[in-house]
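One chain of protein is taken out of this complex; the other chains stay put.
What follows is subunit A.
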Amino acid sequence: MTAAPPSMAVRPAGRHALLVELPDAERTGAFHAELLRRRAAGTLPPVAEIVPGARTVLLDGVGDPELLTRQLATWDVPLHAPGEGAVVEIPVVYDGPDLAGVAALWGIGEDEVAARHSSYTYRVAFCGFAPGFGYLTGLPDALHVPRHATPRTRVPAGALALAGPYTAVYPRATPGGWQLIGTMPDPAPLWDPSRDAAALLTPGTRVRFVRGDA
């Protein structure tokens, strides 16, 4: 822990990385956006990887971690305006096998889940688990649902899923314990390593789900 604004704790992770811990998801997103802004402006010292987590941002491959730690202490990080940045629209059909269970947890009818879930604008908080797998925040606290105690051995590619505070769309078939509420009919755009931007859902991207026909 070093001299940084009181809202930020800087934890060294080895000799060339800093794990910066923020008090909540919102300020984590704001700090991540600030890092990207400064990198684009050429005012961030060289950093090989900027990896956001739920309440942290990992800076890996840092040339001079002590210097960067001192610089971070002087940063004034604005909470980002909710309207900024591009919005990616993802077409989905709300037809998942856990739709009834989620409706019960939400205390609404099964036919109301689609309207509710697609009414929010989400934001990719971080990626992990698999290439192009984004953890999307934006669901109100009251709508958070638990994972299944026993994961499914196979969740199909394109599955629209909920767990805790997160929404995700599985870029490919994997085992998974999330609650499945729908399907992105063509999930191929989520991850395409031959494309310049291999992942559709990069940290900081805002996302809307657009209902299609079943």
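Here is the rule we use: a residue touches a chain if its C-beta (ideal position, glycine included) is under 8 Å from a C-beta of that chain, and two chains touch if they have at least 3 such contacts; residues count from 1.
As a working rule, contacts and distances are computed from a predicted model.
Not every chain of the complex appears here, and the one that does not is recorded in UniProt as "Biotin-dependent carboxyltransferase", selected from "Lipid A biosynthesis acyltransferase", "Biotin-dependent carboxyltransferase", "Cytochrome c oxidase subunit 3 family protein" or "YeeE/YedE family protein". Contact with the chain not shown here comes from a single listed residue; of A:A73, A:V87 or A:A198, that residue is A:A198. If you put the missing chain back, the residues of subunit A touching it would be 11-17, 19, 48-58, 60-61, 126-133, 135, 193, 198-199, 202-203.
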